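I have a structure here, written as structure tokens, and I will follow up with some questions on it.
Just one protein chain is left out here, and the rest sit where they should.
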Amino acid sequence: MSDQVTLTIDGKEVTVPRGTKVIEAAKQVGVEIPHFCYHPGLPVDGNCRMCIADVRTWNARAEKHFPARRPAVTCWTDAEENMQVFTDTDEVKKSRATVMEFLLINHPIDCPICDKAGECMLQDHYMQHDGKRSELREEKIHKPRLKPFGERIVYNGERCILCSRCTRFTAHVSKTHDLGIVNRGDRAVVELAQGSTFDNAYTDNVSDICPVGALTKTDFRFKKRVWFLKHTDSVCGGCSRNCNTVVDHDRAEIVRIMPRRRDEVNGHFMCNEGRDIYKSLAATVRTSAPISRVDELGAGPSWDDALAWAGGKLGEQKKGGKLAVIGSPWMSNEEALVLGHLAGKVCKSAWMDIKNDVIEGYPADDLLHTDDHNPNRAGVIAAGVVPGKKDGKDLAAIQEAIAAGEVEVLLVWGTGLANHYDSVEAMHEAVAKVPVVIQLTDAMDALSEVAQLVLPVRNWAERDGTWTNFEGHTSRFRKALRPHGQARDGFELLSAMCTAAGGKPPVKTFKDARKKLKQDPDSDVREVADGEFAFYKGQSLYRHHSGTTEV
Amino acid sequence: MESNYPVKGKDQVLLNFERGTESWPLSSYLTRGGYSTAKSVLSGGKYDSPADLVGVVKASGLRGRGGAGFPTGLKWSFLPKEPSGPIQLVVNADESEPGTFKDRVIMEENPHQLIEGCVLSCWAIESASCYIYIRGEYVPAIKRMVAAVDEAYAAGHLGEDIYGSGFTCHVTVHSGAGAYICGEETGLIESLEGKKGQPRIKPPFPAVYGVFGYPTIVNNVESIAAVTYIAHAGADSYRQWGTEKSAGTKLFSVSGPVKRPGVYEVAMGYPFKDLLENECGGMLDGVALKALIVGGSSVPVVNAEKALKINMDYESCAENDTLLGSGGVIVIGEGTCMVRTLMTLLRFYHHESCGQCTPCREGTGWIERIVTRIENGDARSGDIDELYRIADNMELRTICTLADAAAWPTKSFIEVFRDEFEAHIEQGKCPHDNQFPDHLNLRGGGKPQRHADPEHAFIA
Amino acid sequence: MSEQLGQNADFDNLIDGHVMPQPAYQGEFTEGEIVKYYNPSRMTLLEKLYVPAIIGGLMITARVFFTNMAKWGIWFTYWIRGKGKDAPKGAVTIYYPEETRPDYSPINRGKHILTMRQQKGPSGEALPQCVACYMCATACPAFCIHIVAGESPDPNIEKYCVEFDIEMDKCIFCGYCEEACPVDAIRLTPEPRMADYQRERMIYDREYLMTWNPTYVEDDHVYPGGHPREE
Partner (left out) sequence: MNTAFLVVSFMNLAFVLGLLLNLGGLLTWVERKQGAVMANRIGANRAYIPVPVGRDPNGAGGFKWSKRFTLMGLFHAITDGIKMLTKENFTPPFVDTFVYNLAVWFSAVPVLVTFAVVPFGGPFQPGVMMSEVLTMVGMTGAAASVGGFFGDGVYHMQLANLNVGLLFIFAIGSTGIFSAALAGWSSGNKFSLLGALRSSSQMISYEVFMGISVLGLLVVYGTVDFNEMAQLQQQTWFGVIPKWGVLLQPHMFFVFMTALMAENKRVPFDMPEAESELVAGYFTEYTSMKMGLFMMAEFLEIAVIAGIMTTMFFGAYHIPGVVAATDAMHWAMHPELTPVNAIFGAEVPHALVVVLRVGAFLFKLIFFCWLQILIRWTLPKFRYDQVMKLGWKYMLPLSIVNVIATAAFMYVLGGM
């Protein structure tokens, strides 16, 4: 018995590892089998009966294919050698239409007020596999609506199709066992466990995986119809896990953040804190133009003047200068590459280290949360923002040098320098000893109040880049929003500073930077380095596609 | 041995006791030769190996008495050669099929034969533990079984090292909570494990992955009790009754407007006509036979003409478009409204659907509502076809067979008694109102009404 | 080839069960002949000159002109006597704002209204039928409908529109919103008059869309629905 089996699905041959479910094998040859209860991130339950197909097993003794005695659900049936699967026969189509009919008889069909409408599997499958009028002439069964499950989730029992994805999630993934299905038959409803507040960090995932609008998020409730949303691949910066996400935005605002499947980083899920990160992003204080506190430049210098001045100050430090560069674990790998070059090569071995921008956050747990609340420490270090080998000073040493008045030019990226001092006042006192402080930041903080030059940089939602998580997996985030004011892309800005300082940037283009960092530069980054964000085939009917993690 | 029960042949397999006496204590069973078979088998004299006994059971042609009729010996042989853990035997005493009450008689009147059968079966499949899962409503049966097991432990017929043979067998009596779905073997297993009684998706079958994940054999009470006889008398002796494919005797629980309803043990292949006339004393005066449900509520109904042609075995039932099922013979007399009968059945299935699979969860409630509407006279002409179509759609699309069990009678009722359904629609009411003989009082009072609050419709 | 064409002529002309008109070219096709696939002119020389046709056309328009002028003359006799309102005019059009026609079609697509629920809200306010599903906003080809959804004050209703603005100056009166609405919340009344002097006033908010009368009488005309006219 080999580990691989070969089977035929709709006439297409496919070889998969033994133990693969037929529904997954079919996906590999581009055959989408409709389903509700099946989810690749959860144990199989097989209760929706939507994925029934004509599965014929090979009987070696009779040398014949035999159809299954009862129609098989492909989400549970293992692929077998020489198996034949037909997913588009009339019987299979009828079976799907039948299941759809049963699912819909007691469904309230309140799509107009349902937040899931537009990315609802029930809608999609109805369009594709049923499309009939309801034959029900009796009254529908009524169940509790608007039942809060904790503070973040609202349950609507009438919409629920009892696929048990949510209960399986709480039972097997978050292992909190908050949800269960009580009662029998068509009286069954999902219930929150008595006394449970359903306030763990992963509750919103049950809304993502809910194939219908039974579980909706209070955060997204009534906010926006999903077909108005644009989806941009992004990465969560809440901790060093770097969950791959999709930023759903409409016009200039992010409306919600959803997880994107990437098996080696975050699987299918993400935490609630990561979803809420857009709120803190919107709350940051930004500057729309460079701010200067030196007389030569005036209060509001142009970018050209500011860069020329900053480059000149850095350029002065070329020969054995007193330049200290403090990077940030929120930089992208490409920016870190250029910053390392600027400090190490252009300005001849300046003192260089990274700080902790964010020190507070949610405690680590077994599922996704990590201890480090900055996204890219590993990547920035790998890209070369490290204390130099010769005469290199780490952050503590740089702080000492600042206190001793040895540092003449201090270049800081990002916020949070005060985290390394006892208080903001202490930081101000220390920094006052440095003649030139240049801060490149996407948010204003205590340092911005005293720095000689503050240059606005785009934040993660406004620029392209890659982050590398603590396990070494690189993820790419993309530009979702229009930049705030004149804020500049960090990579371009640092390259320009290299030039202004009299040197040359290490790479010319963003792509070259990726090549230099050896992050699959030649292949399509979206498919290889990032989590795949696959859409269900039927979900591209009219200017919408799914924002769920569903595969 | 004299009995009120009419028997075929002297050696009754299952009802081998005198009716009206205290047949359930160990002492009574011992007088009937109880535990002698176990002793002889366990001490090694009778069969060379457990496989021999499995072979004998196979050769006896014993088919599962729970309803499906799967050969018991064959089922035993499906156990893996290298089991992943201790093999478990589960006796399915969750007898909740409407119209069936045969296992109750065994457990109440002859519990030790079941226990002996458990010991023998455990020996045959090399298991050390046996669970008897009894329906929660069978309180007297549970009491008697518990008492009987205690007696058997005390007398050394159960427990460690029985009769010094080195064979250990523990029997646990488990009381269910009265859910129909727990009569399905995987649902029973789930319930036995302490979970919500919902059928598991198959494969793996219980023989590979059953109770607590161990290889498990689930058998009906009647089958296990019959094993005692087969182990004692051999396959040929058992085959003296019945037909080629349906060997042995079978209990039939007859209910309905007959003179003597009850449980009768007859050989397979015994004509229904004889069962009705001889054993049950014929139909009640003034009531003619209208229809017959031969094997519990789940099987298709047949009309009187066909019913009188049926012999009580698997093949004859199949020839007459029905199934033998569990042997719960429901006799339906003239004057009974078939729509109301179906409605009653479907209320049961709607109530008992576990709610796991979509077609069953939604379909049982739907067809019940349609039939209720037909019965109340609110239906339209297309509703019969609609009903048939829904029932047809429910069939074979679920994990377990509960949906089929609801669909088959629905379809057969329409096929056989379509004119009655149409009469309901044409007249706008039930045409059978007040047509029963008053003394029968077979109908409850008032018109059937759906409960206003469906969530509490069937709970109170 | 010609035979085949002749045989199949009946079938060639049968498209979707309709008998199509015969092609203009009625001659037989012979091989090597260059077939011109356009309708040959069948005009006579006189027609080709166009002058008679032009004169004919001029006579028609002139006749209309004089007929109308005569009617205006009659109208003038009425007007002189101060009965201008009832006089027959030499035109089928009207002086629009001073006169309005009473016979707008009931299916004329005019001003929008929002329908209301029969039961009032908890504080006695009128509740819109609208459930804020955004179907109208999605269907709108002019993107002139703006909705903000919210929790309804009525506990029996889940969702309703907190704000519902229609930019009437962008609206093209296609009626798609009416078609898209699943709850019959938005309707286009026959009311045609909605011009205004300020652009700000052309944005109709929820409250204004909900103030309408089923029928109202104005200028002796009964309007089938719509907003009372603002002065």
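Chains: A, B and C, in written order; residue numbering restarts at 1 for each.
The rule is simple: contacts are C-beta pairs under 8 Å (C-beta built on N, C-alpha and C of every residue); 3 or more make two chains touch, one makes a residue touch a chain.
Because the structure is a prediction, the values reported are computed rather than measured.
Undergrad: Shown chains touched by the missing chain?
TA: For the complete complex, the undisplayed chain touches C.
Undergrad: Which is it among C:Leu46, C:Ala62, C:Val148 or C:Ile172 that touches the chain not included here?
TA: Going through C:Leu46, C:Ala62, C:Val148 or C:Ile172 one by one, C:Ala62 is the residue touching the chain not shown.
Undergrad: Can you tell me which of C:Thr44, C:Thr93, C:Asn156 or C:Gln198 touches the chain that was removed from the display?
TA: Looking across C:Thr44, C:Thr93, C:Asn156 or C:Gln198, the contact with the absent chain belongs to C:Thr93.
Undergrad: Using the definition of touch stated at the top, determine which of C:Val51, C:Ile74, C:Val148 or C:Ala195 touches the missing chain.
TA: Residue touching the absent chain, from the options given: C:Val51.
Undergrad: So which bits of chain C touch the chain we can't see?
TA: Within chain C, the residues that touch the unshown chain are 51, 54, 57-58, 60-62, 64-65, 68-69, 72, 89-95.
Heads up, the rule we're going with is that only the chains that are shown with their structure count from here on.
Undergrad: If you average the Cα atoms of each chain, whose average lands nearest the overall Cα average?
TA: Chain A is the most central one.
Undergrad: On a C-alpha centroid basis, what's the spacing between chain B and chain C, in Å?
TA: The answer is 72 Å.
Undergrad: So which bits of chain A are touching at least two other chains?
TA: none
Undergrad: Contact residues on chain A for chain C in the complex?
TA: Spelled out, the residues of chain A in touch with chain C are 110-113, 117, 145-146, 222-223, 225, 227-228.
Undergrad: Flag every residue of chain A that touches chain B in the complex, lowest number first.
TA: Within the complex, chain A contacts chain B at residues 44-50, 52, 70-71, 73, 76, 95, 98-99, 101-103, 105-106, 135-138, 141-143, 161-162, 181, 183-188.
Undergrad: Can you name the residues of chain B that touch chain A in the complex?
TA: Of all residues in chain B, those touching chain A are 179, 196, 201, 350-359, 361-366, 369-370, 373, 380, 383, 386, 393-394, 396-399, 454-455, 457.
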